[in-house]
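First comes the structure, then the notes that go with it.
Complex shown without one protein chain; remaining protein chains in place.
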């Protein structure tokens, strides 16, 4: 029943950015406040999408809405530490991606915090879920940690299926969301959602 | 395998505060950014602890460190909406509490977002986990949603046990953490940790 | 040479909102961090504009860009204090407004902080300065502290003229900015900028 992964290390991630801490990242207890770690998460995903040429924040017709995030806090980080954020694609669905993220302090090898960030891709105009654009799917390939996983039919964690079915701003139920078995590689031939 | 609860309503929570949104809570997509919801979480828990007389931020010998948080985003909220945060105690352990939290927009009955916030109580000086102070345990009673649950031996979600065993700043492992069976009501006669 | 006003009191302002503090408003020194006061400023101005029916954040053709802000910190505020923000219109120009703002802690009569916030009104599409919409000019009247001032030709503080001439995103120089003498009442017959 355990879904707690062990503490991750840098080797568990595939793409990295550095984020220096800011004075007010620390709170009254002299460490980076728990809320700020989520700012590291969404900055890493946002930078990845922009740098991959997938997202134009103002104009892209498809944007990501956050369906769910979670973080376990394992060790302290404090200004003026330098944070490195590691990113990998834990699960690539039809209309969503579960990014997995590690937060590393200074030169530490073991994560100070780790978690996930589920992005559901929607049409900017309507908020309706839409299949991942091919350019995104391609950009995600180097972020995958297990190249053999996509072809297998995986059991989808309920929280992601539920999150996708009830995602931000969409009254549309998409019961087929979260069934990864059919999302092959290449061009998303079997577009759904 | 599903651990996804349905969307909660106000009736699912026991203590509430209102938090007006601020201009910069909204992000480029015109909704309250996912990170800000966690600021609602830690403000609600912080206000509860201070208003219950349990926490003096500067002086209390026992303080809470955040071991884990999670949030599912179900509907949008945007400045200038008014947010109501609902709080309940989902699980009260020996040295930790899992608060469960719902975020409600304006007059809505159904949560716009919901999640949890695990606080591990530690000695301020050493960062070592310590049993919940009696005053805290007493203050939590009205926040419990199922008065009969505490006596039952529950399976503890691994992430909470793991988070507690590997909590912030403490190298101390506390193998007895996460076994709720013995935390009775009243004065915590069976103190451990 | 002194441009330092004395500490203001609630009587010096004309429109008020309450903003409860949040957990992470406090910083390592146990007080609300200086940066957060500016979040109080822009939330008060934003709420005023929305509640007056002047601003639709997504759709209004005219929006405000911040040209300048300043704050003096006179006394401490800390979570969980309740902040009241007082607003007045210190100077109403052709295309800009200098809002003056006081921050009050709990029941205190004297400001814990005070400052100003210069908003330049621009066409959303082009970023070019544009005269204040009549609805805004009307909404500002109750915020003025000196009803006789508008008809007088005032010397415009250089920083506001300069800021307006070189305001955000506009390459257009508007030399006439900052000369309040000609903005009469009513419908802004002499539209310029």
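Labels for the chains are A, B and C, by order of writing; each one numbers its residues from 1.
Throughout what follows, a contact is a pair of C-beta atoms (placed from the backbone, for glycine too) under 8 Å apart; a residue touches a chain by one contact, two chains touch by 3 or more.
Given the structure is predicted, the values throughout are model-derived calculations rather than measurements.
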Determine which of the presented chains are touched by the chain that is not presented, and list them. A, B, C
Kindly state which of the options A:7, A:39 or A:143 is in contact with the chain not pictured. A:39
Residue-wise, where is chain B in contact with the chain that is not depicted? 23-24, 26-28, 30, 33, 35-36
Mind listing the chain A residues that contact the chain we can't see here? 17-20, 22-24, 26, 30, 39-40, 42-43, 45-47, 50-51, 57-58, 79-80
Contact set of chain C toward the excluded chain (per top definition): 1-4, 7, 28-29, 31, 33-36, 38-39, 42, 57-58, 63, 65-76, 155, 157-159, 161-163, 166-169
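Everything below uses one rule, namely that only the chains that are shown with their structure count from here on.
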Report, in whole Å, the distance between the mean C-alpha point of chain B and the mean C-alpha point of chain C. 38
Measuring centre to centre with CA averages, how many angstrom lie between chain A and chain C? 38
Overlap residues in chain B, where contacts from two or more other chains coincide: 39, 42, 57-58
